[in-house]
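The complex is shown incomplete by one protein chain, all other protein chains being positioned as in the whole.
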Amino acid sequence: MAEEQIIPISKFNKLKKSTSKKVTISVQNISVSYDGKIAVDNISMNINQNEVTALIGPSGCGKSTFIRCLNRMNDVIENCTIEGKIILNGINIYNPEVDIVKLRTNIGMVFQKPNPFPKSIYDNVIYAPKLHGLVNNKSESDDLVEKSLTEAGLFNEVKDRLNDSGTSLSGGQQQRLCIARAIAVNPSVILMDEPCSALDPIASAIIEELIDTLKKKITIIIVTHNMQQAARVSEKTAFFHLGKLIEFSDTSIIFTNPKEKRTLGYITGRFG
Amino acid sequence: MSNIIRNDILIPISSKRTSKEKLFKICGLSAIIFALSMLIILFTTIFSKGYSAFYQTRIKLDINFNEELIDPAGARDVTTLNNADYSKLISQSLFKFLNIDKNNPKASEIKSLISYNSFLTLRDRVLSDPGIIGKTIKINLIASDDVDQMIKGNINLNISEENRKISDFQIEAINKLKSNGDILTVFNKTLFTKSDSREPEVSGVLGAIIGSFYCLFVAVCISVPIGVFAAIFLQEFAKKNKITDFIEININNLAAVPSIVFGLLGLSVFINFFHLPRSSPIVGGLVLALMSLPTIVIVTRASLLAVPNTIRDGAIALGASKMQAIFNQVLPLATPGICTGVIIALARALGETAPLLMIGMIAFIPDAPIAITDPATALPAQIFMWADHPERAFVERTSAAILILLSFLIVMNAAAIYIRHKFEKKW
Partner (left out) sequence: MYVILAILLCAFYGFYIGKKKPLKLIQDKDLSKLNSNPKYYGYYIFLWCLIPAVITFFTLNFFSNFLIKQIVLDLVPEIETISKANIEFIYNQIKIMASGKADAFNTDAKLILASEKYNELISIYNASAFLICTCLSAILLIFFQKKINIEFPARKKVEKFIKFFLLICSIVAVLTTVGIVLSLFFESLRFFKQIYFLDFIFGLHWSPQIAIREDQVGSSGAFGSIPVLTGTFLITFIAMIVAVPVGLFSAIYLSDYAHKKVRSTVKPLIEILAGIPTVVYGFFAALTVGPFIRMTGESIGLNIVSESALCAGIVMGIMIIPFISSLSDDIILAVPQRLKDGSYALGATKSETMKKVILPAALPGIVGSILLAVSRAIGETMIVVMAAGMSARLTANPFEAVTTVTVQIVTLLIGDQEFDNPKTLAAFALGLELFILTLFLNLIALRIVQKYREKYE
């Protein structure tokens, strides 16, 4: 491989590799099509527990569609057909007996554009726990809100104004609020669909630090079009192209010595 | 936060939540079912009450055009022929058929079996062909409204005679006529060829339809040019300043003013100040024009907006002036949208009654209007007037008139949708 083209990434970042033994999610032959057009074609991969798995690839390659399969968000879209299995702890989440509502408390999601509800910060965080009956009284709620906001690294900044509207925060703060919201229901996995693309670099850096802390307790899957970010935060990286999974292995391998030509082409900037 | 992977996704959420969800969904569904069933009930009620108006009962009689009664002098003078007592011919024929002496105390009941206006039919026959005097001819005469309703089964024959509109004697007579094959049920032409009348069996909607047509015609001639031009100005030429803002607020507000206020305007300005003739389609048309104006302006603006700027830019780049670009390029492309909007606005105007009440179009007008300055009535106003009459025959006709009005509306709306589909370009 032409070394001089790959040096920048490996030279300035410490690339990680996967050490976990346990598999949280096993994706088996997932295909998604909209109105007959195939968006995601026969993906199979295993997500390891307590690690960050990054999904990279050029625009329109199906990464967002794929990640939305993991918490069955594609179910709300009409004319969307999904084939294959996704096994979470031995259970196929597409099994008709699975309660979608429960599933989504197990697998949370953070979106590209921060979307706090037009309610107070407090109400944003306590919204889901209240619905699922995880808290019974005010003091439990207060505790949970404080805990979630702390884990999301936001508590100190907003502890004096928990009743302010969630939309009055800055972009980065809003995204952390969304993360706090997702954490509050105690999920085992959090999906992040380009969480930093609408944020400035400083806010992005804060989120990346947060991801590093959170992964100790939660498995994280992150879609990103920013290769450097993928190299920084993830242990395993999957490269998607035109709906297919081209290569999936340790981050250190993907960014130093990818097996596939297309992977190499993408990370060296020849296309995408 | 736990390290442990939760295993509870197979356990469904609390039944309280599921039942709340179900209840919510059922509420939504029942709301829709309620709305749709109201629609169905409305249509079926009106249809069931009105369809029978489209046919009418006629009685065949042998009329002896007795010369002594019509023209004893034999001069065939028009005035004499005009003034002869033709209703006597009818009663004579009836008495003969039923074998009743004219001095019978119940004779008057027999006379009222035939429509009061039938003498006019006989008179017109004689005037057009005096040669029939002296002959006996079988003629179809329109039955009176009570007979008509009885034949249609709308009168309860089981209640006692004093509470009925038809006496036992009359029923006997009708049955005799029926068994002789002299009772016919034919398509009710009168509904479409005649105008309002005191007798329901000879009343029709012709005058109302012509009146409505004139009103709409006047309304189109006024509101379409003014509305389209105003929209062109506001959309293409007006600069964003306080004046144009004010004009826009006015237009948006007018769209929501109750229709009766326009009627008051028509009354005080057009009739009292400008002394235009009351109850005429010209005033009705003016009022309807003002009511449709805001809708037409809004629709035209939307259609103009939908034409992409590339068309305008292209025309100007070729050397056209702004006005030429708009009138020669943009306006033709916006025309389907404008047509659709105009038709829909007119369909609304067709069904408006309140302003027409104010300007007097609910007078009893027995003749169809000829000029737009003649007093006239409009179809919705006619429906309103007939709805006040309690006779069953008028109930039937009101429903039929409603069906006619609704069919006009359906046709107009269908035309609008057709135009929209066929001609509208998706940019």
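All chains are identified by letter, namely A and B, in their written order; residue positions are counted from 1 within each chain.
Here, a contact is a pair of C-beta atoms (placed from the backbone, for glycine too) under 8 Å apart; a residue touches a chain by one contact, two chains touch by 3 or more.
Owing to the predicted nature of the structure, the values given are computational and were not obtained by experimental measurement.
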Out of A:Leu131, A:Ala205 or A:Leu242, which touches the unshown chain? A:Leu131
One chain is left out of this view; which of A:Asn71, A:Asn89, A:Ser148 or A:Ser188 touches it in the full complex? A:Asn71
Give the residue, chosen from B:Val261, B:Leu276 or B:Ala415, that touches the chain omitted from the document. B:Val261
Listed in rising order, the subunit B residues that touch the chain left out are 13, 17-18, 20-21, 23-25, 27-32, 34-36, 38-39, 41-42, 45-46, 49, 225-227, 229-230, 232-234, 237-238, 246-247, 250-254, 256-262, 264-265, 267-269, 272, 290, 293-294, 297, 321, 323, 347-348, 350-354, 357-358, 362, 380, 383-384, 387, 395, 398-399, 402, 405-406, 409, 413
In the complete complex, which positions of subunit A touch the hidden chain? 71, 73, 76, 78, 101-105, 108-109, 111, 113, 115-119, 127-128, 131-132, 178, 181-182, 185
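Here is the rule we use: only the chains that are shown with their structure count from here on.
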Can you tell me which positions in subunit B touch subunit A when the two form their complex? 1-14, 17
Can you tell me which positions in subunit A touch subunit B when the two form their complex? 24, 49-50, 88-89, 91, 93, 95, 97-99, 101-103, 106, 131-133, 151, 183, 186, 188, 217-218
